[in-house]
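Moving on to subunit A:
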Amino acid sequence: MGLASWLILIPFLTALAVLAVPTRRSDLIRWVALVGTAAHLALTSYTTWAFWQEASPDLVAVRTETVSRVYLVERVPWFESLGIDYLVGVDGVSMSMVILTSIIIFTGVLASWNVVHRTKEFFTLLLVLVTGVFGVFLSFDLFLFFMFYEVAVLPMYLLIGVWGTGRKEYSAMKLTLMLMVGSALILVGFLAMYHANGSTTFDLTKLAQAHFETGLQRWVFPLIFIGFGILGAMYPFHTWSPDGHASAPTAVSMLHAGVLMKLGGYGALRIGVYLLPEGAQYWGLFFMAVTTINIVYGSLGAITQKDLKYFTAYSSVSHCGFVLFGVATLNLMGLKGAVLQMFSHGVMTGLFFALIGMVYGRTHTRIIPEMGGLGKVMPWLAACFYIGGMASLGLPGLAGFIAESHIFLGGFFGNSWTNPILSRTLTVLATLSIVVTAVYVLRGLATVFQGPVRDPHHAELTDATLTERLSTGILVATLVVTGMVPGLLIDLIEGTLFPIVNRLQATGMAIPGHS
Partner candidate 1 sequence: MLMLPELLIIATAFAVLLVDLFIAERQRGHLVLLALAGVLAALVALVTITPDTGALFGGRFTMDPLAWWLKLTLLAAAAVTLTLAQPMLATHKQAPTLGAGSEFMTLLLFNLAGMLMLPSTRDLVFFYVALELATIPLFLLTAWRRESLSSEAGLKYVLMGALSSALMLYGLGILYGVGRTMNLDLIGRNLFPSPPVIMAIAMVFAGLGFKLTLVPFHMWAPEVYQGAPTPVTAWLSVASKAAGLSALMLLTYRVFPRLLPQWGLYLALLATVTMTAGNLAAITQTNIKRFMAFSAISQAGYLIMGFLGAGPNGPASMVFYLMVYAVTNLAVFAVIALHHQQTGREDITSYRGLSQTNPILALTMMVGLFGLAGIPPLSGFVGKFFLFSVASKAGYNWLVGIAAVNSTISLYYYLRIIRQMYIEAPDPELPKLTTPRLLGTALAVTTLASVTLGLVPWVFESVRFSAAVWLEAMPK
Partner candidate 2 sequence: MVGQAVANVLFYLIVAVSLWLAWSVVSSRRILRAAVALMGVLGASAGLYLLLGFPFLAGVQVLVYVGGIVVLLVFAVMLTRSQELLEDHPSDLRHKVAVLAGGAFFGVHLWALRGMPSARAPRVSLPASDTEMLGRALLSTGADGYALPFEVVSLILLAAMIGGIVIARKTQPGQAATTEPVHPLAADAALTAAGSAEQLAESAPAPVSPPVREAAHG
């Protein structure tokens, strides 16, 4: 078994290990989960190194290629007659996503240290969910991809339903069903591609070499993009996100907003744009427009929210809009920005939800106007919140800026086949959101943390504990390091994106009527 398989397997084995612990030993359960995820983090670091060893010599060569290279590949034939393999591997984009997930789950376990209700089931489900997430990021066979995709989505139902708050059953059901509708669309697209290619295969690397006829690309692409877009909270299919996030327990919100929503952008890029370049070109502008709505609408929607989680969820809608917007720009900077945004938003929103959970754990309210002056009481949490907030409004030096600047440049630069006026107008509209983001982030944070302490009970509260400091600290550090040294991530992902862009450009030249 290779590294990629281990990356998928470790969380699953940890889940089994958690299951094996007696239910009463909730402390042991937590430690098992923590050790498992820590081991995963270590393995991820090693894998990153190993990946870099293999990939870095190719960085020049891939600039002109049209098929992404995959490294650390493991292929085991599965349903041979149907062209289904167990095919896992790593490329730059997936590597960055794995790093993200690994960080989030580790900090997520830390952040759920105080889960006392049905601890065992909680951690088991959490780990199963992450198994699915890693599977999605690492699999290069569409069948396997889809399989893991749903594994990643479904535990969410119980995680929200059992450990959530508020209208949890409703939210959980809505979330699950909407995401499942998305996966239904994806499934249709997958199968259409699978059969359209003369030699039936689900192997992504082989599908990438096949040429799909234009008509097919044009109808399959929107299915794939919307299907994944639902998970990426694309307007108007985003409404599961506020409710779901608001109801979910801390670690689940973290994972969901931090990682799971990234599956949307990842899929749209990796499968939609990569396999269906002509379809992408045909629909690119349309989806740019839709996601522009996302960006602006989400940020405006966040302004008036009273609940911290709804607030963050709407901001996620806006930020995930950036991801899909970046994907829809179809040029190097946009795609790179999309991946960077996935990473940075993942960390950022993970941080947010972790913090919200911690604040909620103390104040027992998430209603913004009921809080105030908490900065004095819990300076650590306040500081982290502000750093997260600054990242989300795209302050340079933090990860958000790196991503957003790429996306704006990508959107503004446009493509040879899109109408420049339209794409630029959309980009300009999208940039408006950075002001709106500043408005709601500062308003929200100011209300919660600044001013006089509103509720006298809150003055008694304590600042973050050691585990909480560790989890938030890691996330903050990630945000800062990514923002300060973006080259690390960019080097990692660029090699994978060149081929995608080259394909787009190659087909873009060939489209008659587009120039």
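Operating definition for what follows: a residue touches a chain if its C-beta (ideal position, glycine included) is under 8 Å from a C-beta of that chain, and two chains touch if they have at least 3 such contacts; residues count from 1.
Selection rule, in plain terms: all candidates are chains of the complex that A comes from, given by their letters.
From a predicted model like this one, the values you see are computed outputs, not experimental measurements.
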| item | value |
| --- | --- |
| Complex member touching subunit A, one of 1 or 2 | 1 |
| Residue ranges of subunit A in contact with candidate 1 within the complex | 77-82, 121, 143, 146-151, 154, 157-158, 161-162, 168-169, 173, 176-177, 180-181, 183-185, 187-188, 191-192, 194-195, 200 |
